[in-house]
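With one protein chain removed, the remaining protein chains of the complex are shown where they sit.
The first chain written gets the first letter, and so on, giving A, B, C, D, E and F; residue counts start at 1 in each chain.
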Amino acid sequence: MFTSTMAGYDRAITVFSPDGKLFQVEYAVSAVKRAPPTIGIKTKEGVALIAKKRMLSKLMEAESVEKVFRIDEHIGAAMAGLYGDARVLVNRAREESQSNRLSFKEPITTLLLTRRLSNLIQLFTQNAGVRPFGVILLIGGIDDSGPSLYMTHPSGAYYGYKAVAVGAESDRINEVLEKKYREDLSLDEAIKLGLNCLKEVDKEELTSENVEIGLIRIKDKKFKKLGREEIGKYLKMVS
Amino acid sequence: MFTSTMAGYDRAITVFSPDGKLFQVEYAVSAVKRAPPTIGIKTKEGVALIAKKRMLSKLMEAESVEKVFRIDEHIGAAMAGLYGDARVLVNRAREESQSNRLSFKEPITTLLLTRRLSNLIQLFTQNAGVRPFGVILLIGGIDDSGPSLYMTHPSGAYYGYKAVAVGAESDRINEVLEKKYREDLSLDEAIKLGLNCLKEVDKEELTSENVEIGLIRIKDKKFKKLGREEIGKYLKMVS
Amino acid sequence: MFTSTMAGYDRAITVFSPDGKLFQVEYAVSAVKRAPPTIGIKTKEGVALIAKKRMLSKLMEAESVEKVFRIDEHIGAAMAGLYGDARVLVNRAREESQSNRLSFKEPITTLLLTRRLSNLIQLFTQNAGVRPFGVILLIGGIDDSGPSLYMTHPSGAYYGYKAVAVGAESDRINEVLEKKYREDLSLDEAIKLGLNCLKEVDKEELTSENVEIGLIRIKDKKFKKLGREEIGKYLKMVS
Amino acid sequence: MFTSTMAGYDRAITVFSPDGKLFQVEYAVSAVKRAPPTIGIKTKEGVALIAKKRMLSKLMEAESVEKVFRIDEHIGAAMAGLYGDARVLVNRAREESQSNRLSFKEPITTLLLTRRLSNLIQLFTQNAGVRPFGVILLIGGIDDSGPSLYMTHPSGAYYGYKAVAVGAESDRINEVLEKKYREDLSLDEAIKLGLNCLKEVDKEELTSENVEIGLIRIKDKKFKKLGREEIGKYLKMVS
Amino acid sequence: MFTSTMAGYDRAITVFSPDGKLFQVEYAVSAVKRAPPTIGIKTKEGVALIAKKRMLSKLMEAESVEKVFRIDEHIGAAMAGLYGDARVLVNRAREESQSNRLSFKEPITTLLLTRRLSNLIQLFTQNAGVRPFGVILLIGGIDDSGPSLYMTHPSGAYYGYKAVAVGAESDRINEVLEKKYREDLSLDEAIKLGLNCLKEVDKEELTSENVEIGLIRIKDKKFKKLGREEIGKYLKMVS
Amino acid sequence: MFTSTMAGYDRAITVFSPDGKLFQVEYAVSAVKRAPPTIGIKTKEGVALIAKKRMLSKLMEAESVEKVFRIDEHIGAAMAGLYGDARVLVNRAREESQSNRLSFKEPITTLLLTRRLSNLIQLFTQNAGVRPFGVILLIGGIDDSGPSLYMTHPSGAYYGYKAVAVGAESDRINEVLEKKYREDLSLDEAIKLGLNCLKEVDKEELTSENVEIGLIRIKDKKFKKLGREEIGKYLKMVS
Partner (left out) sequence: MFTSTMAGYDRAITVFSPDGKLFQVEYAVSAVKRAPPTIGIKTKEGVALIAKKRMLSKLMEAESVEKVFRIDEHIGAAMAGLYGDARVLVNRAREESQSNRLSFKEPITTLLLTRRLSNLIQLFTQNAGVRPFGVILLIGGIDDSGPSLYMTHPSGAYYGYKAVAVGAESDRINEVLEKKYREDLSLDEAIKLGLNCLKEVDKEELTSENVEIGLIRIKDKKFKKLGREEIGKYLKMVS
């Protein structure tokens, strides 16, 4: 990598390196890796999004920092990376979702929403004067095709997952997920699996303050974020 | 940091460094660190904003330099960093606030105002041809959710706090705040805590000229800036 | 190449090198070479598009990553390279196709569709502020002129083929194709030829998850993507 | 040349070198020189355009790559250089031609068409943000002034010729043309002369697949491209 | 400073240095320091603006170079720095002032005018394609809040002063002002103080040609520029 | 010159060198010097424009390359430099001329036409994103003020001449012209003088193919280009 970066191929989003890389996109992924991890797990019962938050100070208000967002009644998202960049995408997601309801009188599918966001993200990898988004979203929702979980990538690609982690230590968490994930997990077990992963990679104790959980169950198809007490109960189970 | 900055990753807001940093945003934070400290403290009784001002000359008119601003009847803000940049944000804050009253016939919430400003700040971190805002705002207000205190960050992120300091020596002040802050502080005690913090980090004597204080009490929900005499009384209490 | 790249001729799409090369276009081809291979084969019975997908994790949902796309009833496409870039072209292809039906009340020909996409691709090689598309599409369809198979090139050129591979190891696969291709192949034999090529160049076992197949037969002129079972049957035949 | 290119005068179309050169235009000519040769010959009977094509693979469909184009009933063109760039000019040529028929109810003259295209080409040599066209067109047509043959140059100049070759080995072919060309050649003799030139400079055997011929005869004033059989007959004559 | 400037942080207004400086703004201040000094003094009787002019030649017409400007009946300004830049701000000041009279049927306050100009100045510190204003204005006026004196800063900040000097030797003059300024100065004494300061820092003799004086008295609230004779009288008093 | 060019002052039209030069304009003049010479001579009888053309090949059609242009009935122009750039100016000249006839019902004067073109040329020396015109026009015409001959300069200046040469060897030709020119030359003698100058500086034999002559006589005030026979006659006279 030495030569290529020295030669400046990584200074602009509109420049490929000789081996066909877009370094600025790869560096945007590095920005995500600097942030605390976020995990998404899909089961037959629904989708859970679990995010670890970094408390900058004991006096910070945990609730003020959101990593898990309700996009529409039936879709939620969790982010890792730059908060400001995430908000741009979340705002756009809500607009796309509303606009679908207005135009077609029906909720947007999780896949279509993911694709629309990814189209926006791709634009920021091919045009001068901007930088790629330094954020990854995990988008979970339930529609006619059942529960689904997608990951947006700073390159404009997106991928569906049964379970996936992004952010710091995501490689280690993903290894654990690959070992422990079972198709027949209940959503509660999925949440506990996610929390156990977070515990394993981070010395800082998990609390109902530095953990955020959002979930959507197939039985009511409503995405909701858990309150402190609920999070506390899950934490107790994994302690 | 040596290699990265030498390689020029810190010359444009639209360029990530290989380790995923936006150096220009970090340097904007440095611009804030060069300015005298500003403190925000939230208690059950309301929110206090306390700012230290640097007098460039004995003949400077202290009142002419504002670091604490009334945004709307129920919201105020205090800044640290570049005055000119702060004014852009304060002007925008007032417009957002008025526009909310016009459109929805009700005062804007402190959180929504903070988010709107942060959306603007984020734009200045992703588009070529501009630089990030070299200023941090502490926004304090009271709405249906009670008192709240937010800090905008040059990256476009924002954070809620019980108490926080920004600007020169903010690390030392924040340590003190973490030790001394109690949920059951009265607003008067909060102001005294803030002034004591300022005293500790700065040799220059605090006067009713080089200190600005703004506060909003839950009982009347009106943000007001203290006059010289009032500030003088508080200063006497901590001397 | 050393001198030319050192001299910076490869930093912008609007700059020729002294020997008349557009390096950024060549690097876009490198981006395609980094991706798993995609193969198109045309026979008298129709056209088959076969794509190998890289599974980033065992928990990735294979179906979520599309390399083969239905463009219109009578045309499909397969891609190798950047997913986000491919989607831009696929979206445009669908629009061109619909617009042809609306304006002329008849399906677009495969050649005209290819030419329209290539015109767009060329624009991204002559104007500042963008980069070339880091993707190659194989476009297969059936119209009045019979079955046809085209490859778009990041330079804005396009080529018709009887059979062709793009992406990683495409040189080796193309050698095999040149040896084994016969005009009188049945479409089933063509698919088996393609799968055998993929097997030869990649250690990873082919599964109905990491292979995508799309085909259009002259008898019904409908492009369809094969389901897992169908793919499984073909894989069994070549194992 | 060393010093000038080292000093960067060849990095932008809007920069002259100290000795008054536009290097980017000269490099665009180099791009043309990388492509297989194209020949135009004008006789009293009409104009012939003969182009050699490079087959990238035995499985490439020769017909899919066009180097000779019908522009209007009475005008054709042959290209050497970048296919995508050629298509931009050919599309424009067809538009200019149609627009002339619409506005003036008569076919455009070969000279006027050449001049219009060259005006477009010149624009790409004087404005920032683009690169010159990496292609040369030979334009042959018949109008009231009889048969004519023009060559467009990447600088925006154009030249009329009795016979001319562009692309790889064009210097050697032009030498032969200068020796062998006679005013009283029949069009058939002209085609044979062109094919003999191609044979001389290229080891690869000429076939009805890798040669394209377009011609327009004074007797019917209709530009047409020869089919494989017709090309085959001419090839037999020169073998 | 060596490293930072060598590294190019001072080449564009849109780039912060690692320690949070906007070098181009600091260099704009240097442009002001190259110009002869300008002094503003506020007393209970009103405001005086005193400017030293550099005579480029004995044949220059002193009156043709203005450093003190009437903005509106009740406000004046004095500048140090680039004349052309000053004129842009003075023109804008007059427009803002007129526009306030038209919209609100009342004179603009000195503070509001200063803020409006500073907003313009700030824009030139955050957007690419421009440079900061290389000028400082001292703005003096009288409104309902009494006499006031403001200084605009190239960063977009502004400060109120009792007395202040800008331009060459302003540090030395400001030291003298701090020593000699008394709240109960008469406006005449203020002018004499200003002239004495100018005498002290400049060997060149003060004349009614190279000194400009503007003043506004609380008793009539009309800003006026002194004529040569009046200036001559003051000069006699301090000789 | 070494230091200045090394320092990059010659890379952009919008940059002066320390000694006040616009190098890009000077290099545009170099582009003209690379082209075969063009001569203009004014006598009491009218104006003659004589241009030498470089034949790229024996098979080039001499007529296809124009260096002398009829602008309007009473004005002609001859160029040296880049053909494409010349055409831009000639097209504009014809438009200006027509537009004058339309607006004022009278022919444009030679001086006004020259000034309008030079205004366009100047724009290309002061604005970024373009390069200067690499061409010089000699404009000859007859209007109420009699015959006149102007030269446009790439800097946007223009000059009137009795006789002048531009292009290759123009210094030597101008020396000859200064010696041999007499006010009382007939137009025929002027043409012979011009042809003799061309003969002297160029080894290549002058022919009716590689020489172009345009002239306008005061007796009919119609600019016309000479045909081959006419040119042949003049060539015979000077052989």
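Going forward, a contact is a pair of C-beta atoms (placed from the backbone, for glycine too) under 8 Å apart; a residue touches a chain by one contact, two chains touch by 3 or more.
Just so we're clear, the structure is a prediction, and the values are computed from it rather than from any experiment.
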item	value
Residue ranges of chain F at the interface with the undisplayed chain	7-9, 13-22, 111, 115, 118-119, 121-122, 125-129, 148, 150, 153, 155-164, 174, 177-178, 181
Chain E, residues in touch with the chain not shown (by the definition above)	1, 5-6, 8, 10-13, 23-24, 27-34, 56-61, 63-65, 82-85, 87-88, 91, 124, 128-134
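Methods note: only the chains that are shown with their structure count from here on.
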Chain B omitted: connectivity of the other chains: A, C, D, F | E
item	value
Same or different contact residues where chain D meets its copy chain C, judged by the half mark	different
For chain D placed onto chain F, the superposition rotation in degrees, Cα atoms, nearest 5	50
Where chain B touches two or more other chains at once, by residue number	8, 13, 128-129
Arrangement of touching chains [line / ring / star / complete / other]	line
